[in-house]
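Comments concern the structure below.
Every protein chain but one is kept in place in this view of the complex.
On to chain A.
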Amino acid sequence: MNLEIWFGTNEGYIQAALVTTLLAASVQVALRSGVLSFAGIGFYGVGAYGAGYLQVTRGWSFAMAALTVVALTLVLAALLALLLARLRALYLAMATIAFVLLVQIAALSWDGVTGGAIGLFGIPPMLGTGGVAIVVVAALVLSALTQRSGAGRRQRLLREDEVLAGALGIDVRRHHRIAFVHSALLGALAGICQADLLTVFTPENLGFGVIVSALTALVVGGTWHWAGPFLGACIFAWMPVWLAFAGEWRALAEGGLTIVVLIFLPAGLAGVVQLAARRARRMRRPEDRSAFTSDGAANIPSDSLEVSR
């Protein structure tokens, strides 16, 4: 098929995949540091309504509106991170879900800014699919670089062993706050992009369903790998097409497929690649093990092991 024709017929799915990638990445970036936060989904609403309102009602340029929304997000997220600093795991997840629902209620009630139940219309499309793709690629590149660097190791320590992280000089609370704000920023960017692509944003675009979509895309794509959000977002963007034959059973088929992936590929699709790399690493240099005796002691000359008493 001609690429142009394919793009034309699939642009809606591409746009959905791009925005979902950012939303899933917003959940991932917090989770990687051991922070179970869905606040990014709330800031998705802040980003969409904020950028839309400033352009439609105030007549601001896209760049000014986007920068202002990003700055506002950073401040609000930092304050929210301080407010929720004592909450961990499921308690933090519940608090951030409540935040998402509050944003949705505000969207419904604050008619002057959000357009109420009808929503905000006439948002000028400035980025387009190409512009949003650049934002997504930048976010993924940053995520990939982080995963492979010392920052990635720090995140792993924070996620797997906070006590050890602290004992190795990592300021756990500060890094949790940074992860929270980073997550919010990605959510706000998703909102700015979504409003730009749809040119309209309503309270129906927000809420618990968005949390489920982002989380499912992340888990199926690969929770810890930088490519996970993109893979999962693509799968769920095109799944309605692939499962069209299922008719009214499609939702059930989607759910079933998700369960199958969760059971047999708990690290998600991208996790399969990571697992293969680990296995290859384990197979490498088996001769190194000969450096140890059967009881696990090092096979070094005994005359160098004398301990003076």
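Everything below uses one rule, namely that a residue touches a chain if its C-beta (ideal position, glycine included) is under 8 Å from a C-beta of that chain, and two chains touch if they have at least 3 such contacts; residues count from 1.
Convention: contacts and distances are computed from a predicted model.
> Pick from "NADH-quinone oxidoreductase subunit H", "Cytochrome c-type biogenesis protein CcmE", "ABC transporter ATP-binding protein" or "Hydrogenase formation protein HypD" the UniProt protein name of the chain that isn't shown here.
Choosing among "NADH-quinone oxidoreductase subunit H", "Cytochrome c-type biogenesis protein CcmE", "ABC transporter ATP-binding protein" or "Hydrogenase formation protein HypD", the correct UniProt name is "ABC transporter ATP-binding protein".
> Where the complex has a chain not shown, which of A:84, A:157 or A:261 is the residue touching it?
The missing chain is touched by A:157.
> Quick one: which of A:118, A:168, A:212 or A:276 touches the chain that's been left out?
A:168
> What does the interface between chain A and the hidden chain look like in terms of residue numbers?
150-151, 153-154, 156-157, 160-161, 163-172, 278, 281-282, 284-285, 288-289, 291-293, 295-298, 300, 304-305, 307-309
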